[in-house]
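Every protein chain of the complex appears in place save one, which is left out.
After this line comes chain A, so read on.
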Amino acid sequence: MSEGLVWLGTPAFPQAAKKALADTQLRRNLGKATGTIRDKRLRVCAELDDWEQLRDSAAALKLRTLRHLPRYLEQLEASVTAAGGTVHWAADAAEANRIVAELVKATGEREVVKVKSMATQEIGLNEALAAEGITAHETDLAELIVQLADDRPSHILVPAIHRNRAEIREIFRSRMPDAPADLTDEPRALAEAARLHLREKFLRAKVAVSGANFAVAETGTVLVVESEGNGRMCLTLPDTLITVMGIEKVVPTFADLEVFLQLLPRSATGERMNPYTSAWTGVHAADGPSTFHLVLLDNGRTATLTDQVGRQALGCIRCSACLNVCPVYERVGGHAYGSVYPGPIGAILTPQLAGVGHAASLPFASTLCGACYDACPVKINIPEVLVHLRAKEVDAKRGRRTPTVESLLMRAATEVLASPERLRLAQKAGALGGRLVGRGGRIGPLPGPFHAWSDTRDLPVPPAESFRAWWQRTHPEENDR
């Protein structure tokens, strides 16, 4: 397991997916939720006839930022500092966790309220704080559900997407001491229960920890995009605010937000605008926290930046549209990916953040259908990066002394496809072999080294006659031409 990314590699995707696929409740929950959000997203995106122009602009802005990242980070540091904030640099998860824990301890507090944040999940901040005797209360409804159930998030935006309302009611009734006895599974009633449960924590909180959706280099303005108001509570009521953000979240200018704030809510929850977006610049006199710390997190991002094809994954604005349209994600859910970043974006981000040798199966967890690329508001070419990472993985294996079964088969295929006569013989052999191993017109599990291939596929047996054989039989007059 890599130290920087939590839960990585337990177990590898193919095994995890097999288990998830057998869970019919999970598939029903995922199918319903992703179906709902897909329809909503398409409706609100279609309202903007310049959606493609906005995507092009966003992609170019991300490219500009990444290519000139040192300059923008230094500029951000200067503007946040000038506005009364303090900037910290964290090269990896351990350093970021240490910085946050020390900042909390310095306040004398033993608990913090948290706004949902992928960066702090990625580094396992809650666990690290717990080890230092500090309790972190998640305040986003879905995060609360996950935290109460001792569960793991399964979606970037909606971490409890794998749970339906009835399951959430059970979690609240068994794990939330102040849940009303007559709690129903109405989403409104569940939201009300969470409101009451967290209210007192918000009112007494002295320290908050958040992530950031964007940070503006030009002005030092940091933004959190949210729905419930738990973000506003955390960003406004405590005395001390600590924000952890990945270095790729910086945007050049305040005006550039006009692109991202049009794209993000529509792509994320299928709304024209999310209920609440908070923007703050350093500290504001007599309004909100009097101390603000911004922790800039690397944790594998600079390594990702080294790969000229793969670096586009750093453009991700965490909308999760690619998860919701992915046929693989819809069937297996987020846990199977073994990473805080599941789905198509997770399949390209996780192996890069974690480094070579980790999460090697994830780039293969895709059908390459391209729906994720179409849905991505910043036009990350996810299929391109998937294929690129697959090639890197295969290249890494190529150097081994004992060749893999796959590489032997590929070598044999090269020989077969090089000659029409060999292909004809192979097709004939395939038709015969297929009928031998096939059952009811399908090919079942194959023996020995071939099972890894046949286990993950649902294949019909080859036809008794190939197209080439049929053509030669029915068009004898063409055969000489």
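As a convention for this text, a contact is a pair of C-beta atoms (placed from the backbone, for glycine too) under 8 Å apart; a residue touches a chain by one contact, two chains touch by 3 or more; residues count from 1.
Throughout what follows, contacts and distances are computed from a predicted model.
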Name of the absent chain as recorded in UniProt (options "Penicillin-binding protein 2", "L-lactate dehydrogenase complex protein LldG", "SDR family oxidoreductase" or "Carbohydrate ABC transporter permease"): "L-lactate dehydrogenase complex protein LldG"
Contact partner of the left-out chain, one of A:A20, A:A93, A:L125 or A:I145: A:I145
Full-complex contact with the absent chain, from A:F13, A:F202, A:Y329 or A:Y373: A:F202
Contact partner of the left-out chain, one of A:A128, A:V158, A:A208 or A:V325: A:V158
Of A:P275, A:G355 or A:G370, the one touching the omitted chain in the full complex: A:P275
Hidden partner chain, touching residue among A:K114, A:H137, A:R232 or A:H335: A:R232
Chain not shown, touching residues in chain A: 29, 32-34, 36-37, 47-50, 53-54, 56-57, 60-61, 63-64, 66-74, 83, 89-91, 95, 139-142, 145, 158, 160-161, 164-165, 168, 187-188, 190-192, 194-195, 198-199, 202-203, 216, 219, 221, 227-230, 232-233, 235-237, 247, 252, 254-255, 257-259, 261-262, 265, 269, 271-281, 284, 286-288, 296, 298, 302-303, 305-306, 308, 311
